[in-house]
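Encoded as structure tokens, the structure appears first; notes follow it.
Only a single protein chain was left out; the remaining protein chains are all shown in position.
Letters are used for the chains, namely A and B, taken in the order the chains are written, and counting of residues starts over at 1 for each.
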Amino acid sequence: MTDTTSNVELSDDTFRRHRLAGYLIAAIGIAALAVAPFLGIYPIFLMKLLCFALFACAFNLMLGYVGLLSFGHAAFFGMAAYVAGHAVKVWGIGTVFGIAAGTLTAGIMGLVFGAIAIRQKGIYFAMITLALAQMVFFFCLQAPFTHGEDGIQGIPRGTVFGLIDLRDTLTMYYFVAVIFAAGFFVLHRTVHSPFGQALKGIRENEPRMISLGYPVALLKVLAFTMSAAITGLAGATKAIVFQSATLTDVNWHMSGEVVLMTLIGGMGTILGPVAGAGIVIALQNYLSTIGSWVTVVMGAIFVICVLTFRRGIVGEILARTRR
Amino acid sequence: MSIKSVALASTALAALAAMVGAAQADISDNVVKIGVLNDRSGLYADLSGEGSVVAARMAVEDFGGKVGDADIEVVSADHQNKPDVGSSIAREWIDQDGVDVIVDVPTSSVALAVQQVTSEKDTAFLDSGAGSTALTNDQCAPTFVHWTYDTYAMSVGTGKAVVEQGGKSWFFLTADYAFGHQLEKDTSAVVKENGGEVLGSVNHPLSTSDFSSFLLQAQASGADVIGLANAGGDTTNAIKQANSFGIVQGGQKLAALLGFITDVDALGLDVAQGLTLTTGFYWDRTDETREFADRFAEKMNGQKPTMVQAGVYSAVTHYLKAVDEIDDDGGEAVVTQMKKMPINDFFAENGKIREDGRMVHDMYLVEVKSPDQSEGKWDYYNIVKTIPGDEAFQPLDKGSCKLVSN
Partner (left out) sequence: MQEILGVPAPLLFGQLLIGLINGSFYALLSLGLAVIFGVLNVINFAHGALYMMGAFVAWLLLHHLGIGYWPSLLVAPLIVGVFGIVIERTMLSRLYDLDHLYGLLLTFGLALIIEGTFINFYGVSGQPYAPPEILTGGHNLGFMFLPTYRAWVIVASLIVCIGTWLLVERTRLGAYLRAAVENRELVRAFGINVPLMMTLTYGFAVALAAFAGVLAAPVYTVSPIMGQHLIIVVFAIVVIGGLGSILGSILTGLGIGIVEGLTKTFYPEASSTVVFVIMAIVLILRPNGLFGRPRE
């Protein structure tokens, strides 16, 4: 901080360039979302990818920006799927309200989980979230409305306020794409807001933030609630896409999967989780024909990832281009 | 693009797709494509898995590799026991790869999810691996056939036979999952019907490794029979531990309500001997079954087919016959034709497919051999009794399938 003026100029300049690049990436992203189904990529696969990408992005808000590893995010994902599925199928409140109900439920759960867990750090935080998520799993197993391991099946896709029919796959795809874009935008704005900066500050140096007078615990709970709510949005949307909600979504393996996605893509980057989700979902999809080696290949990817490119794919690219 | 124009564009596309679809009245693309969708790496990999794919291939070969002048192809995939993975593979197969029939699909939640897709897309679905009776009740579909077994047939056959042999009072160890409760419910009903009584039950979490606590409770109940309303690793662990706790030696009998030959293999005859269970197929029953099993074993490192794998062979063969008959591979059309033709092969004698999609065939009550009686690996069962198909499966009038006219 010797030459303040040039520093400001530089940051102003880079800021403008960054903003430009940001707009460019956003435009490319929206264009890609719009044309993807016409490039021969299967729309259902794309929808699944978007749901998981949103899930991973929401998860990344905690891991990448607050530095807390939650091992219980499956609870939000799966519970929102159940609530949305039940609300749409049994109560018949319509697709949009169903998804909203799922999101809200996940948000409230996030608030509760956050309030309980937030004073823990590191592995203890991971374990307490895991513990809470296991209790949610138990609840889902016991509660009659989830139909045990059969799950809620045959959830109607319905319409958007009676105007747009979602039974058509392509329409459904654009519906999901809009949800994804909205969720992604909210996350993006959050990360770049003063709130997001404060979160990063907590990640880097928590005692300092406390001494600066930030209400650290409150900020963390808020971040956790938000992460949970958007995870719920992803889960509820997935339930509508696949017309089913089952125990798989609440299982702790699902929490592990989202960690994998975020790690492979690059935690703490905006696009990393999207890339990671894309890779994992694509692997699950396309490896499914090679039979029993799927698990081994997934494990090997984990290992290689941790040993060679710890920053994840997007993180690694960013690191190289900056150099 | 506004939402409206998107909707418009997509409606136009959908209409186009529908037109393309309607143009194919007979065998689509002149290929009959069979998709074997099952578990390749998880809990059910041994009883379905690669073996089911081999069985489907054998059925195609034996059929001559062609229906009329259409080729037959077999594709396969692993649904990893996840309903979303299963249903997206099913959709993609149907939409993109032109798969005409999906077979096997163990794991009830996945089968139910696939059922949604196939009934929506008019594709035949022949399930061999899943046990849920919901598939032919509330969730039944005109494109669906449930081929090999269901939880009702497995539990009721065993329950009835055991009561007849004098096992009057029962205690259940039930997996705390829908299928476990269903097994317990169906078996309890048949036990009471035949003059037995149910003394109690205990629900255990799925994938419990230690059963001794539950076994002690069962032992303390003093029941004649301990009914194992669970599956796979839970059943084998419970049996193995019951043995070491002297439960069988103490005079109580075990009944596996959902036991497979792979479970017996995992236990070994030392432990499993004397166990009673119901099966839809046993390889060493007739000359035909032996002939099939030998050919199968050659391709599978000596493993004999399970009932699920044999069922896949039988289902695929019957499907191809029906396609050949009507020269069409639309889901409902073929299944309707399949329902008209009786099934006669090594798997089923005079089998028939009911309105609700249940394939009705004889089931076999078997007792596991002692090590002295067995001549080697896979020589595990003595067939005690043949349960006629009409008795083995849930009667139509007790079902809740909307396809059944009253």
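The rule we apply is simple: a residue touches a chain if its C-beta (ideal position, glycine included) is under 8 Å from a C-beta of that chain, and two chains touch if they have at least 3 such contacts.
These numbers were taken from a predicted model, which means no experiment stands behind them.
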Given B:Asp270, B:Glu298, B:Asp327 or B:Asp379, the one touching the chain that is not displayed: B:Asp270
Touch criterion as defined above, residue of B:Ser28, B:Ser41 or B:Ser188 at the omitted chain: B:Ser41
Touch with the omitted chain, as defined above, among A:Leu33, A:Leu263 or A:Ile279: A:Leu263
Contacting the left-out chain in the complete assembly, out of A:Ala53, A:Ala106, A:Ile128 or A:Val314: A:Ile128
Residues of subunit A (touch criterion as defined above) contacting the omitted chain: 69, 116, 119-120, 122-124, 127-128, 130-132, 134-135, 137-138, 142, 252, 256, 259-260, 263, 292-296, 298-303, 305-307, 310
Residues of subunit B in contact with the chain not shown: 41-47, 176, 202-205, 207-210, 212-214, 216-217, 219-220, 232-233, 236-237, 240-241, 244-246, 250, 262-263, 265-268, 270-271
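Simple rule for what comes next: only the chains that are shown with their structure count from here on.
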Separation of subunit A from subunit B, taking each centre as the mean of its C-alpha atoms, in whole Å: 36
Subunit A partner contacts - residues on subunit B that touch it in the complex: 1, 3, 6-7, 9-11, 13-14, 40-41, 45, 49-50, 75-85, 87-89, 91-92, 95-96, 108-109, 112-113, 115-116, 132, 134, 139, 176-179, 181, 206
Subunit B partner contacts - residues on subunit A that touch it in the complex: 34, 42, 44-45, 48, 141, 147-151, 153-154, 164-165, 168-171, 174, 238, 242-244, 246-249, 284-285, 287-295
